[in-house]
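All protein chains but one are shown in place.
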Amino acid sequence: MKPPPFDYATPRSVDEVVEVLREAPDESSLLAGGQSLMPLLNMRMAQPRVVVDLNRAEGLGAIELTGEGRVRIGSMVRQRRLETDQELRDRLPLLTEAARHIAHVPIRMRGTVGGSLAHADPAAELPAAVCALEGRLLVRGTEVERTIPAGDFFLGALTSAIGPGELLVAVAIDTPPKGTGWAFHEVARTHGAFALAGAAALLHVGEDGGIDLARLALLGVGSVPYVPDWLGEMAVGEAPDESLFRRIGERAGDEVAPFDDVHASADYRRRVAGVLSARALAEAAGRSNGRASG
Amino acid sequence: MRRREDAELLTGKGRFIGDLSRPGMAHAVFLRSPFPHARIGSIDADRARAMPGVHAVLTGADLPPDLGAQPNTHLFGERETPYYALARERVRYAGEPVAVIVADSAYLAEDARAQIVVDWDPLPSVGSVERALADDAPLVYDDLDWPDNVAATFEQEMGDVDRAFDEADVVVTERYRIQRQFACSLETRGVLAEWDANVDELTLWTSSQIVHIARDLLAAVLGLPEHRIRVLVPRLGGGFGAKFHFYPEETAVALAARATGRPVRWVEDRMESFLATVHAREQRVELSMAAREDGTITAVKGDLMGDMGAALHTVGYGPLWLTAVMITNVYEIPNARVRARAVVTNKTPLGSFRGWGQPQANFVVERTVDRLARELGRDRAELRRQNLIPPERLPRKSLHHTLDSGDYPACLDRAVALLSERGWPDRQGELRDQGRHVGIGISFYTENSALGPSRMLNEGGVQQGGYDIARMRVEPGGEVTLYTGLCEMGQGLTNALTQVCADNVGVHPDQITVVTGDSSQVPYTGYGTGASRGAAVGGAAVMKASRTVREKVLRIAGHMLEANPDDLEAEDGTIFVRGTRARSVTMADVGRAAYIRAIELPEGEDPGLEAIEAFDPPQFAWPYGANIAVVEVDVETGVVSFLDYIYVHDCGTIVNPTIVEGQIQGAVAQGIGAALFESLPYDDEGQPLFGSFMEYLLPTAAELPRLAMEHQHTPSPNIPGGMKGVGEAGTIGSPAAVVAAIEDALSPYGVRINETPVTPSAILSMIAEREVTAA
Partner (left out) sequence: MTRRVSMTVNGRPVEADVEPRRLLADFLREDAHLYGTHLGCEHGVCGACTILLDGEPVRSCLMLAVQADGAELTTVEGLARADGLHPLQEAFREHHALQCGFCTPGFLLTSLYLIREQPDLDDEDEIREALSGNLCRCTGYQNIVDAVRDAAGRLRQESQTTKG
């Protein structure tokens, strides 16, 4: 289990990264945290001609908080920072909670936000969390920088909208309205193993006691995160009660198209996705309007 | 308790096989079959051989023509399943070694491997016992003209089983499926071979539990005299039985060293370990139990099928045989019949893993006793208690063995009492009232330890002894060197032997050095390090040798002190007249007399201070115990979590309680792995559906319970010192207890769980099936 030979590039800036990519767009692998790429190299399941190491490129590692409640997270921000950065935790506790479910501390110490998003593993936590948060992904190519909504970013298992020669630079997320509750639930067979299914939820209960914002994204239940587009219609204006969340969960479970593997059947994933949806929404409701401290 | 090796291991100074190197050493990797069954056409390795840094590529065609097949030492009357260091003409399982590539680094060897082109001719294959036994099944050994895929059928009976079933008030029958697992030590296997062409001698460092057996088997395969091979075992990163085997890679790396004229090292990588290291456990069992209305179990019969994989490995179908003969467990069941079929399939060969066949036997018997309790409306512990062999009727012959000693009911009673002391049946009720699904599961086990009487092994067909030989020497300076053929693999064996030696010679443990893992230095041991025999058989041999030396020490000291040796005592290296420490000599004084100043020896006493003693146990020993698991099941997600775990047992005399507890904690963790997580599934054709730790899940700290443990002590009547052995015990009863607890937690749904591992997915589908049935 030793990597195959490759050329190794250490660009110092985003421009240099793009330059290197332009030379060999199809034969390059971007090395971010390496927690997915390195196992693939060790197994020789990935055999790139060039490994482009992003770890020495300036300008990808910052978390920026802007005045209007916008958060910009550089693609090389380590997953561990989502847990330890106090300001980020205050603004986007859903992201913190999702990060805590990623594997283990030593993996999160290296693993990056951008690496996880670009890798687009259907069982991964951050893609679902960023979908629930309606993040926008900033992608740089040779000529242009473009912004892709999270909902359009994940195209299939291990396939994203990042084109050849492009680089994910950052993800931008608007802080949800004050008092929005959040929750992240997942089931894995052992602690830190790949999720069998999971749910990220945001929910806000208005002053009239009715739901005025509800978002949900599911992981492990198909080739891309599942985001129910019918959720607003079903939830907004309703009272946040268990039976509503249960109905939402059942409908979500009916609509996802998961797969069988050695760990669980598709049917299991479907059912559990529904259960976790209901649980996450209920917990998010409980946290809404500061009813419980996050 | 401070273990001798801990300081070294805690500071990173322990040297495992992958840490060893020799001048000029090259690295080997293996090309393995991607097919479950195929003829090998041509192998084109020219490009690989021509690559810079590559020293050799050997294939089956390059093996010496007179090379022997890899031997099986457990001959129970079975068809031969020959396999070689590298496959010749045909492969029978995915992962079978086909070529060995030797290069300057593992990196380069892997590069070269990718350049080898094999012309494969895939053949029909079987991936399960069910498929292998079908009428039109492809044959694993069609080239050897086998009529079917059954390598052996073993049958044994006692009493009148048919009559007992005819006369029974209640009969229960269940079918069980026990999955494939494997030992999966954190350190994979490895071999380093160095061939001295000048004298035609081979030195082989190998991660093995069987120093001399590995040497002898390698000598037989290579056609060399045994003394031309020296086998060395460095630190082992766990063994658990899988390193009890003699593997094709040990032969192949030795041949690669001879071919290249260089030392060659191979360290198994994790991915290949899932296919290249023996698997274990997989069985299908149908078990029937007959009982009277009052709960007395009168008969048991079992039909067992072992999925042996593509060949009978070093221990043949031994584990399946052991499952079969332990089918009455600890119960006073007068009538029993078993049939066990060893079935070959196109999968990795089955072999040893802590517990051998005993976890399977325990699982099917204990689960069936639970079924009987349900059928009779009886409390599960109470029904067990009624059928346990009472202490006054021990020793008692079961189907094959003679259970030796102990008080089974007292052990079970204590476990049940501990359960209530910890508040359990009540708390279960309260939690259930809150709508939570909490279950309690009980099992009772015995373990075949202290293997074993050589005569019994040989009569049964085992081509190994069961004795152990210990050599101990007091050096001229008074320090003690103890030589054992048993291996330290983390289980603390050397500490236990040190303690036995210290107590019996009368020196401080720090004065003792234990030499292990060198066939040129250590005495022969009959069976290698396995079968929970280290402390019992090895300990008894050390005790005998230590006492022999001590007698001589006392004779010499008596002469020096002008005292009667019977009046002397030895402690921490000082020999003194009982009652007056003023008159004393040290072990160094005695050592000096024995080797250097023979003038101080008593008349007629030979110089030297050394003894070599063998111990061959007259009988096996039978430790036993109760497991009680308390679990909660989330019935919406199928996730199981532990609320408590009770373990009460008796392993005879305990040399070192800390080590015993550590052994049990680790073994129970493996049993829980078996119950909930670990599985090596194949498709119908024998393609593995696993390949890494992504699929093969070991339990982590977050899944496992804290054990509440108590010891009882019934010394073995057959082992000097009374030790019974404990290494495997924890694996045996734990799967049954855990699964019973889950079933109990799910009692509102009435599910029956006869298959492991019990995954969340399996739990939800069982619940769903019952809900459909109910509706």
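Per-chain residue numbering starts at 1, and chain names A and B are given in the order in which the chains are listed.
Just so we're on the same page, a residue touches a chain if its C-beta (ideal position, glycine included) is under 8 Å from a C-beta of that chain, and two chains touch if they have at least 3 such contacts.
Here the structure is a predicted model, which means the values were calculated and not measured.
Among B:96, B:216, B:269 or B:589, only B:269 touches the chain that is left out of the view. Looking at B:153, B:692 or B:747, the residue that reaches the missing chain in the full complex is B:692. As for the chain not pictured, it touches chain A at residues 1-8, 10, 31, 34-35, 38-39, 41-43, 51, 53, 55, 80, 103-107, 109-110, 190-192. Although one chain is hidden here, its contacts on chain B can still be listed: residues 1-3, 5-16, 18-19, 107, 183-188, 235-238, 240, 269-271, 489-492, 658-659, 661-662, 665-670, 692-694, 698, 700-702, 704, 706-707.
Methods note: only the chains that are shown with their structure count from here on.
Once the centre of each chain is set as its mean CA position, chain A and chain B turn out to be 44 Å apart.
Of all residues in chain B, only 105-107, 110-111, 114, 269-271, 636-639, 677, 679, 681, 689-690, 692, 694-695, 697-703, 759-761, 764-765 touch chain A in the complex they form. Interface residues of chain A, counted against chain B in their complex, comprise 1-5, 43-44, 187, 189-194, 196, 262-265, 267-268, 271-272, 275-276.
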